[in-house]
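For this view, one protein chain was removed and the others were kept in their places.
Moving on to subunit A:
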């Protein structure tokens, strides 16, 4: 019995550990039920009094995946190409743009790293050229003589720090928004994954995550310039229509100017180029993108859309203005030191008030002083929020952003402005949300599947293997506790595929016992005594059990390394299941079988 003493020790230790790690989960569930039963009035009080303890319990609990508790999973990609272009700054030329474009395509096609591709493309196109001519920087110790390898390392480190900064900024924003237990981490070399449990307002989160919050103050174009450009562009499309209709006789009737069809030019102010409905803005952009049309727009004018509708028609259509502003940026949002939400006393609309630092205040004073009586456009991420007239020189470094749709939008904008500007644009490349009700339904489905699967397998084992089956069932029950214990100990997340993994394990966990029991039966058929048959059964089944489980474990590892999100959860439970079921099938059943046959001399039936 000495060998079994050690085994029993292991079983007790394993079980105690599982219970230790699972205890917070059980306690947390009990607490939540208790809180649910409290009268409404006492709930908040109880929560506040026990805040620390409850939070600890929650953190120590086996956490549920977003597919079970509901929430939002977003993968963002840092725009490496834009970052590389911006780093070149004033040195950028068409050669670099071409290189970046080709490298982007190649990286996409070959599924390779953009920066590596870029250096390679540059070397192919300019065998004697040096990338250092774009990235000279004393601070980074990069001179004209720096090799392309040095530039490669420099760009990669810039990319990495941009990703880290993006992650930090996102974390600040999410914290300010107020999500409990968000998970934010870097994936690969240019992606950031954000997991937000229980998030319902997706639109706000999207703009919060992506918002680069590039705030610019720009002068607007002269009204004369705007109207001249407008006349010329409308005229261009008139001529186009005329030549089209003369070409084809059939289309002679009803051909209208395509731009006039979507853009109204009866603007409320001289600074607006025209206006249209929200739906048609894309069409207007398309018409204005034509190279011939672009040439008609003066070099010192850029057309930008208003951020919010200036008017809503009786049919409920929202109208947006296209405003002519200067391409030069007078000042950016970096000078903003403080920002807060308040309400415009005249219109009662929410707005964001900003305070600039001393350098910003000095420049703001100069800019406003030089442009009294003229409007200054406040541009955020490429949209004009407002273009108020400067009434007098502003010396105290104050400004405000109006034209916001709601107080929530204003609040988010403050959040974004204060958390700092993202180093490079972010793009949402994957987004998955699960509603809380669907999550709850999944938990139920998973729970019932586990229960029903367990009962059916348990009954089958008893019918087929009698007492032996009963022992295997005991092992199976402990097995499930072990799996959950392992998951809790490794702080793994339980997902729906993860529960499926547990259910699957129930079916496969008995395999080791089936192998052993069948072997015992075989040994019995050769006329061995029960004890000898048991010895032989366990010994001979071992190599098959090990081989079969090791290979499945490999599959689990591979699934874990290649899968994402919920699939990783499946891989984890599969692996935990293999470890737990090996232990329970080999060690636990052995101890019980030995005890019954040796100590109690029971005639154990294997069916």
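Throughout what follows, a residue touches a chain if its C-beta (ideal position, glycine included) is under 8 Å from a C-beta of that chain, and two chains touch if they have at least 3 such contacts; residues count from 1.
Just so it is clear, contacts and distances are computed from a predicted model.
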{"item": "Undisplayed chain, where the name is taken from the UniProt record, one of \"Protein-export membrane protein SecF\", \"4Fe-4S dicluster domain-containing protein\", \"Urea ABC transporter permease subunit UrtC\" or \"ABC transmembrane type-1 domain-containing protein\"", "value": "\"Protein-export membrane protein SecF\""}
{"item": "Full-complex contact with the absent chain, from A:88, A:481 or A:567", "value": "A:567"}
{"item": "Full-complex contact with the absent chain, from A:365, A:449 or A:597", "value": "A:449"}
{"item": "Sole contact to the chain not displayed, among A:559, A:588 or A:604", "value": "A:559"}
{"item": "Touching the absent chain when the full complex is considered, from A:88, A:467, A:508 or A:532", "value": "A:508"}
{"item": "Absent-chain contact - pick from A:319, A:408, A:428 or A:532", "value": "A:428"}
{"item": "Sites on subunit A contacted by the missing partner chain, in the whole complex", "value": "67, 75, 77, 108, 111, 202-203, 206, 427-435, 437-438, 441-442, 445-446, 448-449, 452-453, 456-457, 460-461, 463-464, 496-497, 500, 503-504, 506-508, 510-511, 514-515, 518, 521-522, 525, 540, 543-544, 547-552, 554-556, 558-559, 561-564, 566-567, 570-571, 574, 607"}
